[in-house]
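One chain of protein is taken out of this complex; the other chains stay put.
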Amino acid sequence: MAQRVLIVDDALFMRNLLRDIFTSAGWEVVGEAADGIEALQKYKDAHPDLVTMDIVMPERSGIEALQDILAFDPQAVVIMCSALGQESMVLEAIQHGARDFIAKPFQQEQVFEVVARVCG
Amino acid sequence: MDMSKYKAMFLTEAREHLQKMAALLVEVERDPQNRGGIDALFREAHSIKGMAASMGYQQTADLAHHLEDSLDLFRQQGEITPEAIDRLLAGADLIESLLADIDAGREERNVASFCSGEFSVKEISELPPTEAGSVPEELTLQISLQLHDKVASPAARLLVIAKQLTKFGNVLSCEPSEEQILRGGNVRQLVVIIQTRLSETEIKSSFADYSEVSRLDIETPQPKSEVTSIAGGATVRVGTDLLDRFISLTGELITNRYMLQSAAGDKDWDSLKDGLGRLGRLVKDLHHQVLQVRMMPIDTVTGRLPRLVRDLARRSAKDVRLELEGTGIELDRAILEELADPLIHMVRNAIDHGIDKQGTITVRAWRQRDQVMLQVADNGRGMDPALLRRSAVEKGLIGPGQAEVMRDYDALQLVCLPGFSTASQLTATSGRGVGMDVVKAAVEKLGGVLNIDAAPGRGTRFTLKLPLSVAIIKVLLLNVANKQVALPITRVLQTIEVERNQIQASGKQRVFSFNEELLPLVSLRKILALAMPKAVERVAVVITEVLGRKIGLVVDDFAGQSEVFVQALPSPIDRLRGLSGGTILGDGRIVFILDIQGLLERKR
Partner (left out) sequence: MALLLPFMLGDERYGLKLTDIQEVIEEAVPHYLPAAPAEIIAAVNVHGRILPVLDLPLFLGFPPANLSDRMIVLAQRDFPMVLAVDQLEPLLSVDLEQTILTQSDAPQDCISGVLNWQGQMISLLDLEQLHKAVQENCFVPGGGHGSARTDRR
C-alpha cells in the first residue's frame, strides 16, 4: 500500500512541486493545505503517514499547526520546509517535535533522503 | 582538549555531590516519602553522571547513571525502600572508590557487576525481564560527527541528529549542548557520549543516509591519561563578588601607581607619602581578600557525618541522631582539611563509647571573636574522672602520686594520651584509625586548643577552639650543624651548589661568581654562632636578598620544601631579632623561620 502524505504550503507552486516529487516516487498525496488551520483539518480527515509543513503561512503558522497536529496525534510525523534565514524557526519547530526538515530550494533526492529517515 | 587540568576540579565537585547524596539518603531513610529529597538525590546523581562522562570517566559515569535510573523510578513511585537506601549508599561508596582511583591516576575499577545487580524493588522486578545472554552489553561510546560545509541551517541539522541519537541509548553528554545548539549559528560539530546497546556498525549504518554528515567517528571514550603530579595544588572556587573586589582593588592599585609616579616626578614628598600610605592600606586589603579566598564552610567536612553516623549506629545497633548546627561558618581550607579525620574520630567515639542505646550527637560551630569553636557533644554516659585516673595509673601512663593531685579537668584530658582507651575493649570502629592523641595533635598543630568536659551520665563534649585562618607559607628547610631551620620560599631566589675552587677571597670576604655577578658568601653557621664545619669540596648555597643585595647563604644542605603553619612566637622570644616565626612540623619537631636580614643586622 502506498504511503500517504499531506502537503502544507501557502504557495501553489511549492505544493505542485512537492506533489510531483511524491507522486513520482509512488506516494499518494492525500491532501493539500494552504494554511495552518486547514492543515489540522486535513490531518484529522486523512491521517497521513507524513506531513510536509511550510513554516511561514497566513492564519496559523507552520509551527503552530505542527503543535496542533501533535496535540491531536503525538505520533504524527511532520517535516518542516524551511527557506534560507529561517533557522531559528526550524530549531523551534524541532524543539516542538518536528521530526526533520528540508531546506528550500530542494531537490528530489534531498527530500527522499529525509523522508526515508523519518518514515524508515 | 587537555582534561587533566580539570581533574582536580572534577574531583572536588564530584565529592561534594557525593557528600550531599549521602546526607540526603540518610534524610530520606528517615522519611521515605520525602519527594523533595528523592528529587534532589536524582539531581545529584545526574550531576555526577554528566561531569564524569564529559571527563571521560566511563565507569563513574556508568555507575552514576545506574543510580540515576533507579532514583528516577523511586521518583515516579514517590517512595524509596530501605533496601534501596542500602544499595544506593553502597553505590555512593563505590563512586567514592572510583574517585579515589581517578585521583591516584589508576584505571577506574569496573562497576558492571554492581550495576547488573538488581535493585530490590518490586516495581523493578516487574519490568520486562531482560533475556540474559541475548541482550548485547551496554557500552559507552563517543560519537563525533561533522557536517558538510554546505549544509543549510547546520544548527537545526545538529539538533535533529542529537534528538535522533537519544533514541539509540542514554546520552551522557552532548557537546555542544542542546541549549548551545538552540542559539543557532555556524555549529557543524557534535560530540556525544552515549550509553547504548547498539554496536558501532549499527550506529554507523543508521547514519548512512545522512548525506549532510561529512565525518563520523565512533570510539570508546578513554579516561584521560593522568599527569597526576603536575597540578598538585588543590582548586578553589571563588565567588564572583570576591573577584569583583579583586578587580576594583587592582584598579585602585593602578591609580595609586600613577599617583606615586607623578608625585615622584614632581618631587612632591607630601603626595608621595600620602600615596605610600594608601599603598600600604591597599596591600593590606588585598592580603585580607586573598585570605578570604581560602575560606570554606564547615559543612565541607561535616557533610559526610550523617552517613557515617547512620552506618556506625546501625552496625552497633544503636539509635543515634545527628544534629548539625552552624555548619555554614567558614574556616581556612587548610584548617578544614586537617579537621576532617579528627571530626570523624570524635563522632565515632561518641557512638562507640558515649551513647549506650539511644542518643543524640550534636556537632555545632560558632564564632567567638576571631576564633571558631567547633564542638562534638553527645548526651551519653559521659566520662568519670576517677575511673580515668585509675585506668591511667594501671596502664602506667601516670604515677599514683600524679593521679592523686590531678584535677578532674586534667583527668579528662588523659584520654588524649597515646595508648589510652576507656573502652574495655576496642571496637571495630574506633579501635583503628586515629586516637584522641592524634585529634589533639592535629588541633594543636593548627594553633588550636582542645577542651574536654564530661560528667558521668551527662554526656561528653569535645570543644575545639580554632583560629579562623592560619598563616600558611611555603618554606625551604635547611640543615645546619645537625639542626634544622627554615627560610620562607619567597626569600629564596635560587639554591645552588658551589665548588670550592669557584670561591675566591676578596679582602676578608669570600665571594663567588653567580650569573656573572660576584656575590658575597655568608655562612649561616657563623651567623648563628654555631661550630664551623670542616672544609668540603662543594657547598650548598641559598641565593637570597638582604637590603636589596644578593648574597649567597652557605648551609650544610637543603632538606626540602614544606608548606607550614606559622605560629607567632610567645613573649619574650618574639623579641629575638632574626626570627619571623616558628612552626611545628607533622612529626612534632619545631623549626624556626629565619629572617636573614634581621639576623645580620643583629650582628652589627
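The first chain written gets the first letter, and so on, giving A and B; residue counts start at 1 in each chain.
Quick note on the criterion: a contact is a pair of C-beta atoms (placed from the backbone, for glycine too) under 8 Å apart; a residue touches a chain by one contact, two chains touch by 3 or more.
This structure is a prediction, so every number in the text was calculated from the model and none was measured.
Note that the absent chain touches B when the full complex is taken as a whole.
Among B:Val393, B:Leu468, B:Leu493 or B:Leu569, only B:Leu569 touches the chain that is left out of the view. The chain not shown here is touched by just one of B:Leu63, B:Val372, B:Ala392 or B:Ala441, and that residue is B:Ala441. The chain omitted from view is touched by exactly one of B:Ala208, B:Ala317, B:Val405 or B:Ala531, namely B:Val405. Touch with the hidden chain on the side of chain B covers residues 401, 405, 440-441, 443-449, 483-485, 528, 567, 569-573, 575-579, 582, 584, 588-592, 594, 599, 602.
One rule holds in what follows: only the chains that are shown with their structure count from here on.
One inter-chain figure worth recording: chain A and chain B are separated by 57 Å, centre to centre, where each centre is the mean of the chain's CA atoms. On the side of chain B, the complex with chain A involves touching residues 152-153, 155-156, 159-160, 163, 181-182, 184, 209-211. Put simply, chain A touches chain B in their complex at residues 82, 84, 86-88, 90-91, 94-95, 99-101, 103, 110, 113, 116-117, 120.
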